[in-house]
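Quick one: the structure is below, and I'll ask about it shortly.
All protein chains but one are shown in place.
Up next, chain A:
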Amino acid sequence: MIFLKKIAVSTAVSSLVLGASMAQADSKEPIVIPTHNWTSQITMAYVIGGIFESIGDNVSYVPADSQAVYESVRNGDVTISHEIWQSTFGKSFNNALDAGGIIDVGNHASPTQEEWWYPAYVGELCPGLPSWKALNDCSELFATAGSGGKGRYLDGPMDWHGQETLDRIKALDMDFTAKFAGSSGALWAELESAKKDNRAVVIFNWSPNFTDAGEGGSFVEFPEYTPGCKMSDGGDGKCGSPPAGWLKKAAYYQMPKKWPTAYKVFNNISFTKSDIGNMAALVDIDGLSHEEAAEKWLADNEATWKKWL
């Protein structure tokens, strides 16, 4: 026990001595950046880490669940969160904002879209797409064993925006049922298997994403989104999702005090759709590791990120 106490004391004392002399500069304690389980987010974590290191700060990375991470930002165990998707993580993020301890650091330049999506070949199977009416007319193409004759729409996990999906199907009186996948991995597995079999599928997807590259696919066009059209906002529910949703950044509330320079940089950081697509492609298509991809991106795009400093 004495040994353990010593460890604690030595940490405290040393940070006292050296900390006092550096009131204005960034703390040398590492900025903790979370990594989740999709490519663009992990690469972006290392890119942002590289930018922070270029101004002389220390960083460390920690794997975290993408829903649970906001609780950790609130507690200061994680310093930033750099890819908050509107419809997928909006709820968790807003819960954390209400609870306090986390600050909204603005949006990336990239607009995001999160909507029903089909791979390119499905357009030939069901002519008339991307209109939702055409989709509804070929609903039997999308039927599966468990869907009871109706078409099946494979949504993301129930807690992303499940109620809205059910509301929309009901409001538009569609001949579809929604099945909720348990993870994004499940979505891609279903997509991959359908591709091999040239089978029609319509799944939840978002952009920018790795599916933007390659053969691609399209989002289904629903009646246009207007503010307040969703059932949860008191509307009739007969509308799609916003065509340009936000992609936010967030930080621990002490970050501006502890790492003022890094915070300013983080505030300026704003990736575009093609930045995010490139980061993902370096890993998914060129086969680099996430760290190598980040290094390469930083080397190739110095003009972009140097102006954020």
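Just so we're on the same page, a residue touches a chain if its C-beta (ideal position, glycine included) is under 8 Å from a C-beta of that chain, and two chains touch if they have at least 3 such contacts; residues count from 1.
Keep this in mind: contacts and distances are computed from a predicted model.
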Complex member absent from the view - protein name from UniProt, among "Glycine/betaine ABC transporter", "Branched-chain amino acid transport system permease protein", "aminomethyltransferase" or "ATP-binding cassette domain-containing protein": "Glycine/betaine ABC transporter"
Touching the absent chain when the full complex is considered, from A:T144, A:S218, A:T272 or A:N301: A:T144
Omitted-chain contact residue, chosen from A:A181, A:V220, A:C239 or A:A262: A:A181
Sole contact to the chain not displayed, among A:E140, A:D159, A:D236 or A:E302: A:D159
Sites on chain A contacted by the missing partner chain, in the whole complex: 4, 7-8, 10-12, 14-20, 22-23, 27-30, 34-35, 37-39, 42, 56, 58, 62-65, 67-69, 71-72, 75, 77-78, 89, 91-92, 95, 98-99, 144-146, 154, 157-159, 179-186, 188-190, 192-193, 196-197, 254, 257-258, 284, 287-289, 292
